[in-house]
Every structure is written in structure tokens, then in C-alpha cells.
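One structure coming up, written as C-alpha cells, with questions to follow.
Here the complex is missing one protein chain, while the rest keep their positions.
By written order: A, B and C. Residues from 1 in each chain.
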Amino acid sequence: MKIRLGMVGGGRGAFIGNVHRIAARLDNRYELVAGALSSDPNRAAESAAELGIAPKRSYASFEEMAKKESKLKNGIEAVAIVTPNHLHFPAAMAFLNAGIHVICDKPLTTSLADAEVLAAKVNASGLILAVTYNYSGYPMVRQAREMIAGGKLGNIRVIQVEYAQDWLATNIEAGGQKQAAWRTDPTKAGAGGSIGDIGTHAFHLAEFITGLTVKSILADLDSFVAGRRLDDNANILLHFSNGAKGMLWSSQIASGRENGLRIRIYGSRAGLEWAQEDPNYLRFTPLGEVQQTLTRGGPGAGESATAATRIPAGHPEGFLEGFANLYAGIADMIEAHRDGNKLDSLVPTVKDGLRGMRFVEKALTSNGSGSIWQSLEN
Amino acid sequence: MKIRLGMVGGGRGAFIGNVHRIAARLDNRYELVAGALSSDPNRAAESAAELGIAPKRSYASFEEMAKKESKLKNGIEAVAIVTPNHLHFPAAMAFLNAGIHVICDKPLTTSLADAEVLAAKVNASGLILAVTYNYSGYPMVRQAREMIAGGKLGNIRVIQVEYAQDWLATNIEAGGQKQAAWRTDPTKAGAGGSIGDIGTHAFHLAEFITGLTVKSILADLDSFVAGRRLDDNANILLHFSNGAKGMLWSSQIASGRENGLRIRIYGSRAGLEWAQEDPNYLRFTPLGEVQQTLTRGGPGAGESATAATRIPAGHPEGFLEGFANLYAGIADMIEAHRDGNKLDSLVPTVKDGLRGMRFVEKALTSNGSGSIWQSLEN
Amino acid sequence: MKIRLGMVGGGRGAFIGNVHRIAARLDNRYELVAGALSSDPNRAAESAAELGIAPKRSYASFEEMAKKESKLKNGIEAVAIVTPNHLHFPAAMAFLNAGIHVICDKPLTTSLADAEVLAAKVNASGLILAVTYNYSGYPMVRQAREMIAGGKLGNIRVIQVEYAQDWLATNIEAGGQKQAAWRTDPTKAGAGGSIGDIGTHAFHLAEFITGLTVKSILADLDSFVAGRRLDDNANILLHFSNGAKGMLWSSQIASGRENGLRIRIYGSRAGLEWAQEDPNYLRFTPLGEVQQTLTRGGPGAGESATAATRIPAGHPEGFLEGFANLYAGIADMIEAHRDGNKLDSLVPTVKDGLRGMRFVEKALTSNGSGSIWQSLEN
Partner (left out) sequence: MKIRLGMVGGGRGAFIGNVHRIAARLDNRYELVAGALSSDPNRAAESAAELGIAPKRSYASFEEMAKKESKLKNGIEAVAIVTPNHLHFPAAMAFLNAGIHVICDKPLTTSLADAEVLAAKVNASGLILAVTYNYSGYPMVRQAREMIAGGKLGNIRVIQVEYAQDWLATNIEAGGQKQAAWRTDPTKAGAGGSIGDIGTHAFHLAEFITGLTVKSILADLDSFVAGRRLDDNANILLHFSNGAKGMLWSSQIASGRENGLRIRIYGSRAGLEWAQEDPNYLRFTPLGEVQQTLTRGGPGAGESATAATRIPAGHPEGFLEGFANLYAGIADMIEAHRDGNKLDSLVPTVKDGLRGMRFVEKALTSNGSGSIWQSLEN
């Protein structure tokens, strides 16, 4: 029986809403049956019609949707929240209060305080809150994680992670570009600019792959575009709990870079490199041995990568398949929950979302104090 | 209203059946409602159940399915044929006779004669027969085609195309690998080995991108693996109608190559290079100018590439998305047909399937005669 | 004691003369002491002066140089012939007759008959004639050869070799470009265009790396640029003595390609790929194992590559260093000859030069007969 899914946000023209829907559809385990797709009622209704959502299950607000769906016999079991950041918190709270699982875009909230409230709520409720740090769904990312956990790199010493784009290299928010407008507006995006929007992805990836915890950070943030209110470039130093050191660069003004998320990890026995724009490959360089390139689905692929791959080596999978791997994992979790079980999973949850918000808040504190180390321990 | 789709073949464990299903599902324009998924009745029934096909619409044979579905009020409008090659012809004929559109895997048939019969049938019926030369669905392939049509390369002079894999480098058919067993069996695959299975993809790609016609070919085929009955490596020279020259290499014994379909085209004004394993990029080298790399969704993307892309530059799309672009195009064609119209489309049809079979047959003739040029004109 | 070297051709502005001089100088084992650097006496004298050659050892002709140097007490021991092709034969004969070793550019001569005369002369004289198939000097080319000789690839099945450039994509010879003018003039270049100028390099590389002999070829040649008298594109099929099959593509009209010599070899156990424009890497793909990239000077480098490398891994060496490896090998041979010994060496000699001329002649014959297989056995 497919999982009954609702969606908040993601009406016509919204990029990420469609991504979530394709990801949910890819493995055929969800059916989208309800939505509060837009704050504009006409847009909401039209979008719902296009998506085959029955008119009576197209709602004017997420509050109404949470309330009414929770009372239906076959109401939604989970909701995907794909709105601007400032709505993540109230929407997630509404659905959790209604006993509905939540799939929430990143960053989790617009403040660390809200994230902590949400985490407490999730823990109290026993419900699932998944955060779509979708890059952790790529098979070769999971391969990297498995290789490190298996000791292939020895002791991790250095982690270099970056996420570079250029779409905010000019002041497009002034020209009314909708995506840019809310992402550069502190009332909607929260206090983090690039660090919240993409830095949290990079941060999660570093902890996810290495299995390590970032202990403290030191940040140097900039807003290079005149008039911009949030950071558009961040240079951040990292201290990991095991003594490893790293740097994190997030930028939305790196001219000519499209979606350059990349991580490099060096241990006492080997190194690993992965780049999101070329996701089917993982470069593995054991110290003193010939360099290797693992391919998705190819020789050397471990259990977690194999489980996350649909087609053979040489047939490239991409962003949508990686995203769908999160949805598949969430489906597993929800099905276990139906049976009263709790599933260990690779899917990022509220804990990871909370880490991300702590990262954002401490980066801002460090930068505001002239680049002083800030602890990420709570 | 979604298109009602059936499937022949593609039961549990079949790679390509699942690919077709994901491709059909990705853009949410089809519903899979009937199937003759396996010649093994239990397997057929179980597979149908897994896919949510109603038991009464899970058939024991394609003949039965064609007959019964054509009489249902809401019977299938189209069928995907994803069986071994020797069943393509009878299955396609059965559905065309039943007035049902056909989506057929390549190569179209096991003989040129069958392909000609099928082509005549399609033309007489007015129905759609699409052939899944799926690599033509990649956005950057369509970009290349559009650039050449727009004169960016000048007169085309040289085309180098290749499709290299290694999965048949050893005699795995002897070990009972199912995919290998039928693909190396002339009674199931037809007279072509690598030339039929992957050479036809390369051949189609060369004609599709350049808009040229191959006038004649000269072939040197081998079966390197002892005991193999069909070619596993083919070196072929090409003469194009406009005077361009080329080479086509197809191999299933190229140790270490996964799915290396690659094409390079050189004209009087510029060159183009594309590789399937890195499909989001197109290298464009105008004579006497700085080398360029176009990215899917990035600056320089033309109309046809843009129409075939779902997510922004830097977010890689892959094989499944390219395959889904064929399904989307077929959906457009079917919807036009519902309205009594005929749509011009980039989707390969019976004409292209027939070209592929002529290519296979003439390659075998050339090889059998000690590598003599053979005309591909009919 | 350094080897006393003379040079024929290579005056001011000549690209390849300077390459030979740098290659000779790099390891400090030669001194350039005589020259017939240009057929223009002023140019010859000025070039000699620039190069520190004493005026009395700057000659008006190679005939004079051969005659006079052979009578000097410390006359040259070897001469580098870097003229247009048609002078290779008479110059080489003159110096061999004078008892002087010859280092000759490729192709060896302008006809197979001349090459046979030259080979007989070399064999009779006991002198050294090296042919600068310089690409065989690259460390990773030698590494590839050593790996194949050591059985790492198993039985060789397929060889794909190509050499693609674009500098003759337009009719620059008409505009007086000197290098183009003689290379497209059959009275100076010989009967082969691209096949002689670069095809011979590709052909030598295939035999050198694999240790196999090409048994027969089948050629399809073109002159795409209007008015051009020699081939500027060649598509050639190869049969090797062990049953391996291959294709060779040489082109000087591949728009946007600079100096694209590239070889790929597939055996029953592994594949190898090398590209001249990225010469410090060798891709090695053992069947069923993770893909490897060997680096010059890095782990996995064998004896012959190590012997041909000067600086550590990660410090790229290039074309000049590869060329210098030939000069170093020739110096070893000459020093052995001083001592009355004959040295086995990786340096291409008259035998290889002769093979190249047979390749050119048979390619022309095959093409002239409508692409019929021609034996390369004599």
C-alpha cells in the first residue's frame, strides 16, 4: 500500500516542489493526495488540479490541511514541506501536532531556538521528521561513508568541503527573481544566507561521510553584492572531535560555478574525493598505491551504494535519483512505523537539521566576533 | 488524462523493464494497467501484483493481452515491448493489429525482412511505433543536433562514434547469465551480436545528431570469446550521403569499459564531442577559437535541450531522465493522435528501427564478403 | 665526452629543429658543432651563429657537410636530419656513406623503395639510424608496453589508435604557410599526407606498445579541403598478427583538436588508455576490478617508465622530455658503438622507419583500390 503524501508549497513554477514529487514517484511508493501548494488560492487550486489532487484536498493553508487531513479516514500519513524557510517551523509543528510525519527541506528552521523546539516535539511524538539533505542520498556518498566506517582511510586527518555556485553573483533579487528574493531576505531565509542555503548541505555531508562530529568552527562571512543583507560567501575553519581539521567554503558568487558541492577527505591510509557534478565516480587514493576510481554500480561498490543504485555501472544516475533515495529511505521508515517499529536509517532526521542550525548560528557568532572559534557542542 | 500503458516482458529481475517503468512514471503521464510480464505464469502474476496491475489484466501471453485489451472500454492505448529481440516482431504486430500503439526496444526485429513488414504495417495503420533508441533523449544530444542543424559546425566531414562495454569479455553466457544467454543466441537475438545490441544505438546516434544518412558501410566483425556465435566486436567504416566519412566501433569485450557510448563530429567550422557516461556536458570546439564546454541547463543551451531538461545546470541528470524524455515525447504523440493529429517529434520511430536493421544486415554481408562496401540505400 | 652532433635543416623559425636541439641539450650529452641549417646561405650562417656553431662548420649543403666532417679529426659522430621529407633519403645516405650515425625525422623517406635502400645501407654499415617516433619516448607509453609484455592485459584483442589535429582544416597552404606548403606537396612530403605525417606516429605507437605486428590494413582516405593534393583524413582498419583487430584514424582537419594522439588497448584481462595531451597518466582497467590511474613516477611505475623519468610524480613532464628520452637512448647506443658494442634499445630505428613507409604505401594502395585489404608483410 502506497504512502499517502501531502505537500506544503511547491505550486507551479517552484523548482524544489517538482523535485520532491519526482523523487517520491520514482520508486512508486507514494501517492500525492493532498496539498496546500500556494498561499495564492487560485495558484493552489490550479496546481492541485495539474497534479491530480482532488479539489477538496487542496487546502488554502497548511493549518487547515493538518487539521482536516488528520481527521480523514485515509488522510495523509506524511507531508513534504517545500516552502521558504520561515514556514518550515510552523508547518512542521502543525503536522506533528496532527500526528503526521514530516519531510522538511533544509535548513530546518530560521533559528536554532526553533530547531530545538522542533527536535523536542519530534522526540516526544515518536513521529518521523526527515530533513532533505539530499546529497547524502547519492550512492557514491554512501560508498564513501561505508569505506571510512570500514577503516579504509585510517584515521581521518583533513576534510575539505565546498559548495560553490554563482547564481547570486549579481543583485538578481532586486530584479524580482522570486527564488533569490526570499533567499536573501532575513525575514524569510533566516539569519544565514549561503551558509544556511548551501553551507548546511556541505556541513551535513562532512559529518555524514566521515561519521565525525564538528567540535568547533571559525567563520569569515561576506556579502559581496552591494545591498545584500545576508552572506553570499563563507570561509570557515573546522575542528573535528577526533582532532581532524578542515575547511568549508560556501559561495553563491563564484562566477562560472553551477552547483559545485565537493568533498575531499584524507586519512592516515588513504584519501577520497567526490564531486556532486560528477556523482557516479569516487576517487580513492590509498597511500603508496595506484590511484583508483570507483564507479557507481561497478567493482568495489559496497552494500550501501548497491542498495541505493537502480541501474548498472556506466548508466549515469543523477540528482533526482539521489533525492529519490531519501524518499525511499523515508518510505522504509514510515512502513516500519506503521508496524510499530523504528528503523535505523541513513536518512537525515531532525537531529541533523538541528546540527545544521547550530552550524549557522555559530558561524554568524564567530563572524560577528572577528572570527573567534565557537563550540558546536551543546 | 494519463495514458493507459501495458507491458510485454519486464518481469522481476529484468533490468530494462524497470527502466521503462521508471521512465514512464517520471513525468506522471502514464499509468501501467496491464501486462504480459513473463512467459512463466507465476512470475508474471507475482510481477503484476508487485506493480499494482489488477490480476485480471495480467495476461499469460501478449496475444491474449492484445486481443482482450483491445475490447476493453478503457483498454491500454499503448504497449511497451521489452522482451528479447525475437519477440519484438510478433508482439508488435499483435498490438498494431489490435489498434494499440507500440513502444519497442531496439533492435526493432531479428531480420531486415521483418522490419520491413512492420514498417509497412505501421504506415498502413496510422499508429505510432516508437523505438527506444534512448540515447537520443539526452538533452545534450539534442543540443548537438540543434547546433549542427543551425550550421555551427559548417559542413560535416568526419564522424567517429563508438559504443564500448566489457560485460561479455568472458563467456558468461555459458554460466547461465540470463541477459548474456539470449543476447548471444542467434535464435533470440537475431544475426547481430554487438552490432545489434549496441551498434544500432551508435548508428542511430550518428544519423540523429548529424541529420545525415549513412550511404554505405564496410565491416570487420569478430567473436573474440571462444564458442560465441555472434559478433562481440565490430570495426566499421562509414560513408555518409554528403561525403562525410566515419568509423563506428561497437564492442562488448573492451575490458574495463562500462557503457562507453561516445560520439565526435568534426565540420569545416567546429567540432563537437559527447560521451554518454558524462552526459551533462557537450564539448564544442570552434576552429581557431577557445574550446567551450556547454552544460545541460547552462548558458548556450538551445530550445530542444531546454525542453528536455527538468532541473537546473549543475544538478546532473542521467540515463533514466534521458529515457524518460522519449516517454514524454511518445506521450505527446499519443495525445496528438487522440485528437486525430500527427506530431512531428524527435522520438525514433519505425523508420529508425528499420534503418538499424538494414545497418545490421549490411554489416554482416560486408563482413561475410571480406569487408566490401555495402549500400544502405534501399 | 659529449657526442658531437650536426644538424641538417632546422634553421631559424623551424619548429622541429629547435625541438631536436632542446631534446639533445636536456640531458647534456650532446654538443651541436656543425650544421647545414638552411638551403638559403644567409639564413644558414645566421642560424649557425645564433646556435654557437663555428662559421667554418656551417655548411652550404648536407653533401659538403658529410664530406668535410668525415675528414675532421673531431668531426661529428651523428647528424640530426630535420628537413622536409624528400631530403631525408639523400641526406641520410650521404652521412651513412661518410660513416656518421643518423637521427632522422619521420616519415623515413618519401617512398617505400627508398626506405628499403636505406635499411639495406644501415644494415651493411653497422651504423645507427634512429627515427624520431618521439611519442614512444613518453614514460607512460613505455609503461604501457612493459605492462603488456608482462601479461597484465592478457591476450590483446582490440587496439584503437588515433591522431587528430586541425591545423590543416582550411587551405592554409594556399596562403603560404611554409610548414603546410611542403607537407601538402607530394614532391616534398611524398605520397602520404596525414598518413605520413602523423599516421606513421600512430601506427608505430600501436606496434611499439603492444609488441604486435600489423598484418594487413584497409584504408579509406580523403582530402576534404578543396584543392589539396594529399590525404588530410584517413580511416584505416587494422589486422594484427595475433588476431587482434583495430582501427587507426589520422586527421589534420578535426576542427578543435590540437595534437590528439591517443591509444586504447583491450585484452582478455584488462584495458589501457593513454592520451598524448595528458601524458603523465595511464588509465588501467583490469576486468572486474576497480579502475586505476597510474601516474608518471608514482606507485606502480615499472622499470622502463622509471628509467625515462626525471622528476617526481605530480611534476608534469611533457613533449620535450619525451623527445629527449629518444636522444638519451640514442646517446647510449652511440656510446656503445664507440666501444664496439651494439645496444638493444627502445629507440625506433630504420626497421621502424621502414614499417612506417610500408604502412603509407599500402594505405594508398588500399584506398586506390576501393578499400581492399593489403598485406604489410614483405
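Keep in mind that, in the parts below, contacts are C-beta pairs under 8 Å (C-beta built on N, C-alpha and C of every residue); 3 or more make two chains touch, one makes a residue touch a chain.
Treat the numbers as computed from the prediction; the structure is a model and nothing was measured.
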Missing-chain contact, candidates A:R157, A:K188, A:K215 or A:H337, resolves to A:R157
Contact with the hidden chain, among C:S47, C:T83, C:S136 or C:Q165, goes to C:Q165
Which of A:A174, A:M247 or A:L343 touches the missing chain? It is A:M247
Out of A:G192, A:G267, A:G298 or A:G322, only one touches the absent chain, namely A:G267
Hidden partner sits against chain B at residues 284, 288-295, 298-300
Across the whole complex, the chain not displayed is touched by chain C residues 15, 18-19, 21-22, 25-26, 28, 51-52, 165, 257-260, 276-280, 295, 298, 310-321
Residues of chain A touching the missing chain are 153-154, 157-158, 160, 162, 164, 166, 169-170, 218, 220, 222, 224, 233, 235, 237, 239, 245-247, 249, 251, 253-257, 264, 266-271, 284-287, 291, 370-371, 373
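One rule holds in what follows: only the chains that are shown with their structure count from here on.
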Strictly by count of touching C-beta pairs, the top pair is B-C
Rounded to the nearest Å, the gap separating the Cα centres of chain A and chain B is 35
Chain centres from averaged Cα atoms put chain B and chain C apart, in whole Å, by 43
Multi-chain contacts in chain B, i.e. residues touching at least two other chains, fall at 257
